[in-house]
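Remarks on the structure that follows.
What you see is the complex with one protein chain gone and the rest in place.
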Amino acid sequence: MSIFVIAYYSLLLIASCLAAFYNQRSAFLLVFSLTLVSFIVGIIGGADALKFIAAIAAAIALAAMVSYAFREFVIIIVSNEMAKELRTAPLTAAFGMFVIFTYAIAGIFAPWIAPFGEAEVIASAFAPADENMLLGADQLGRDMFSRLIYGTRNSVGLALTATLLAFFVGAFLGLLAATKGGFLDNFLGRVADVIMSIPSLIFALLMLSIFGPSMPVIIIAVSIIYAPRVFRLTRAVAGDVVVMDYIEAAKLRGEGTWYLIRREILPNSTAPLVAEFGLEFCFVFLLVAGLSFLGLGIQPPTADWGSMVRENATLISFGEITPLIPAAAIALLTVGVNFVVDWMLHRSSGLKE
Amino acid sequence: MPYDKTKKDVLLKIRNLKIQGYSDESWVDIIKGVDLTLHRGEVMGLIGESGAGKSTIGAAAMGYARDGTRISEDSSIEFDGMELTTATEGERRALRGNRIAYVAQSAAASFNPAHKIIDQHTEGPLQYRLKKRMEAQEDAIDLYNRLRLPNPDEIGFRYPHQVSGGQLQRAMTAMAMSCRPDLIIFDEPTTALDVTTQIEVLAAIRDIVDQFDTAALYITHDLAVVAQMADTIKVLLKGEEVEEGSTAEMMSNPKEEYTKSLWAVRSFKSPQRSREGRDCLISVKNVDAAYSAGPKILDDISFDIYEGMTVAVVGESGSGKSTAARVITGLLPPQKGEVLFKGEPFPADYRNRNKEQLRQCQMIYQMADTALNPKVKISEIIGRPARFYSGLKGAALKARVDELLDLIELEPSQYYNRYPPELSGGQKQRIGIARALAAEPSFIVCDEVTSALDQLVAEGILRLLDRLQDELNLAYMFITHDLATVRSIADEVVVMQNGKVVEQGPKDEMFKPPHHPYTDLLLSSVPEMDPDWLTTLLEERGLENLGESASKQIDPEDDKIMPSDA
Partner (left out) sequence: MGDILGLVAKRLGLGLVILLVISVIIFFMVELLPGDIAEAVLGQGATEENVRNLREQMGLNDPALVRYFDWLKGAVMLDFGRSIVTQETVMSVIGERFRNTLFLATYAAVIAVPFAITLGVVVALLRNSIFDRVANVLTLTSISSPEFFLGYILILFFSVKWGMFPAIASLSDGMSFWELLERTFLPALTLVLVVTAHMMRMTRAAIINLLASPYIEMARLKGVPPWRVIVRHALPNAWAPIINVIALNLAYLITGVVLVEVVFVYPGIGQALVDAVSKRDFPVVQACCLIFAATFILLNLAADVGAILTNPRLRHPK
């Protein structure tokens, strides 16, 4: 038995004993079940498997520390009221904010961060990493790292534009339908039903096959697909507000539709709508990434994460993780946004109780 | 009959009960050290305003803490010699349903929709192996009989949604009785019911508790109800006990100021105004109304409202009183008939009314929580109508808002920049009044404005409305199901049943016989503070002339009767 294995188990056991002693019930349960799982995994996979677990644990611990520090940092720089809310944020949410923040920086300052141009060929195909190229070269000999950084701009930018468009159209129609009611409400509801009865990826493929894969087509197609989902939610949220007596009072006062939406309904719908925006962004982002992966998204030579996975997929069979990196970049941002949304939803549902 | 404490054993002994609730990431005391002693066969009324913690104490008596609450460790709850706070969950569970039973406020929500009533009834006896299934079912039918449910042999074999609210509430009481417990917790069992239905349930509960000599904790906010049901009364305020005593003593001679103030609530009475020298303001003429293709909600309704007077529209849920208000305000255009304002026809749909017409007719709502936009400042809520109708701006607008806040007895500087969620229920209701006044109307619809408020606060609102009426010459249409409110504020009364007006006239005449049979039933069903009221009433009238069955037999076209005929 190597020193690593002994140290590994003793550390876990000491941690569980400490947790038990200080009455940290959930921490104890977590650490001790990890110990038990390690026993089994260790027997099957040997020391390597344990090292793998340790590496994951270390990564999680690192992420937790970063999130904690980031949360404290944000609490200091924002106003008092915001800080009070942020203190209730779990570490996962803080991690999500940190990820979003990092991606925003990478996207905005891409030309300054990336060492090479987006489409600049600097090495031979699939050249391994060296001091010049952090992550090696892709199938045409372009720097992976630079393309990854530029990809933030293109992939996230595209998804964000599409989400914004879908969101404004959907939310506006949803508010209008809830306020006006009657025929308009029914009609829009039926249209949304029909569009939502076609699976989103299939509908996107249909539209792309007809109009060809270009940026504007992707943006419009994705907005058409997701606007009904936003419409449904906005309609439901606003529907809950519209039945309130203060809306009736405003209607009886003679206020117009626009005033009702802007001053009475919207301020009471923002929290769920912001959360919904995050969720929709995740869906759109994954859909667009899927399209790119199928070769029907942003066209080369523009750097884009989904296409990067596809272009370098062959490396997988040589045990290289390079193609996984852009895929991981997609997953990380979606996870981050989802963590923040999860916290927001939890908070708004907690307020109701 | 005063209850003799010395004769019987102690059943439930609660000492220093503290319960904490989790909010804003920390534990806050909801119950702050309450003591309670209940003897075998004793019925104790727990009374207090909303937020007093009555219901939490009720659950704690079963050793049960709802999600998000916990019973503090230094509390003691002793049931028949057994300490519940230290007992295991299994031991506590073995008491529930078996020796301590629970009757919830909403029977419709508390019965499982997936099972027949009788199967839920027999679940307890079968689980505790007290009876065989057939025996348990026979016993259930016997209990349904005793609780005077219609069709006792058959009603248990229905699903909960197939039975009416008042009947379900009695079926739940029967279920609580299924194991013949020593103690039943009644958690506001009649609050959700109409008065005429409530009386049946009250009589049934009282009888069955008497018959089996069961002890009970009767939780309610209604003094008159508790006076009928309880041997002893304990008054609670914000998680603390105010005082306790036998019912008779508490009714006649309360010691604490708070209790006295509760008892004194119904003293306010506005002098009755008459139509003489006044003009007719609103006139509802032969109105029929229905919600899109549904059944008729209003059937040939006519009544007048004179300026500066209060017309109370009384009826139970489903009588159409709120629909009548919707017709007047233009939210629901009538199918037939019309509404006149100062003799001129009012456009049927509010969208077709001009600003001046809209301004004349304002509304105050039942739930102040939903009537005020929580995201808008008080100054904007009150200021908007003033700006909208009168075009006030800047300093003039601010002065007007201050004036309105003064009018509703709130200090302008303190409330100007606050938001509705920061205010108490009564303050919110006052803001709602101020918003209506800001339009300078001549007519205000008050839709159950006091029914969601605690009694003391409600009293304040009534006094305020009465004062404003005299100062500003306002006409009120006062929608309510509460006859005490009618007594204190109305000038004229309109009684509605199933979408028809059964009787109308000046208040004094309405409260004097002869009555229409429905008015008579309504009047006689309202609990009074007198502890012997229910007993006397049952003796005088007999149960068959009260409650749901009686109200079904009444036809709106019936002639007026003297109460002695009933």
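A and B label the chains in the order they appear, each numbered from 1.
Criterion: contacts are C-beta pairs under 8 Å (C-beta built on N, C-alpha and C of every residue); 3 or more make two chains touch, one makes a residue touch a chain.
Computed from a predicted model, the values in this text were never measured in an experiment.
Visitor: Which one, A:92, A:146 or A:179, makes contact with the chain that was left out?
Guide: That would be A:92, which touches the missing chain.
Visitor: Quick one: say which of B:64, B:144, B:218 or B:416 touches the chain that got left out.
Guide: That would be B:64, which touches the missing chain.
Visitor: Contact with the hidden chain only, please: which subunit A residues?
Guide: Where subunit A meets the chain not shown: residues 26-27, 29-30, 92, 193-194, 197-203, 205-211, 282, 286, 289-290, 293-296, 306, 309, 313, 316-319, 321, 323-324, 327-328, 330-331, 334-335, 337-339, 342.
Visitor: Name every residue on subunit B in touch with the hidden partner chain.
Guide: Touch with the absent chain occurs at residues 59, 62, 64, 66-67, 93-98, 101-102, 104, 106, 109-115, 123-124, 127-128, 158-159, 161-162, 175.
Going forward, only the chains that are shown with their structure count from here on.
Visitor: Show me the residue ranges of subunit A that touch subunit B in the complex, using the header's touch definition.
Guide: Of all residues in subunit A, those touching subunit B are 88, 244-246, 248-249, 251-255, 263-264, 267-268, 353.
Visitor: In their shared complex, at which residues does subunit B touch subunit A?
Guide: That would be residues 25, 68, 329-331, 350, 353, 355, 358, 361-363, 365, 367, 370-376, 384-385, 388-389, 435, 439 of subunit B.
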